[in-house]
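Missing here is one protein chain; the remaining ones are kept as they sit in the complex.
Here is subunit A:
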Amino acid sequence: MAKIPVTFTHNGTDRAAFADPGQNLLEFLRRGLGDLSPKYGCGQGACGACTVTIDGQTQLACLVLAETVQGRDVRTAAGLADGATLDPLQEAFMDHFAAQCGYCTPGMLVSARALLDTNPTPTREEVIEAISGNLCRCTGYEPIIEAILSVAGRRATA
């Protein structure tokens, strides 16, 4: 089958790569571009481990056809840090012990970053809403909610 050329922006860098017909964006990023930060949890849109943003909107990469990102701006958790300087959200996740196995963490970070980019001072309810598509098996969510709220400069009250 003919490969499909795709040019797009990946974490701020112009990239050109070939996608297989029918290949989803998650596989394209992981296998094609070597960006292993989006994770495969379920492959069917139910866990959020593969969350990325496309033109600033959160999307589940396992449900997006790779070829449809032609000309668009794709961001993953791997693009959050600026060299050795972490995104404040990443610092907050460490300070609040918001990761255990870490499998959900890249998706959580992308969802949280997308929230804060559009709403810098979310309420607890808005944080919950923003990460409600991201499953976590380990933390019980509370440390994640508190980490995000700490970046938003709000106290984590119930």
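Keep this in mind: a contact is a pair of C-beta atoms (placed from the backbone, for glycine too) under 8 Å apart; a residue touches a chain by one contact, two chains touch by 3 or more; residues count from 1.
We adopt the following convention: contacts and distances are computed from a predicted model.
**Q** Determine which name in "ABC transporter", "Polar amino acid transport system permease protein", "Xanthine dehydrogenase family protein molybdopterin-binding subunit" or "2-oxoglutarate ferredoxin oxidoreductase subunit delta" the UniProt entry assigns to the undisplayed chain of the complex.
**A** UniProt protein name of the non-displayed chain: "Xanthine dehydrogenase family protein molybdopterin-binding subunit".
**Q** Given the contact definition stated above, which residue among A:8, A:28 or A:141 touches the chain not shown here?
**A** Touches the omitted chain: A:141.
**Q** If you put the missing chain back, which residues of subunit A would it touch?
**A** Residues in contact with the chain left out: 41-42, 44, 46-47, 97, 99-102, 127-129, 131-132, 135, 137-145, 158.
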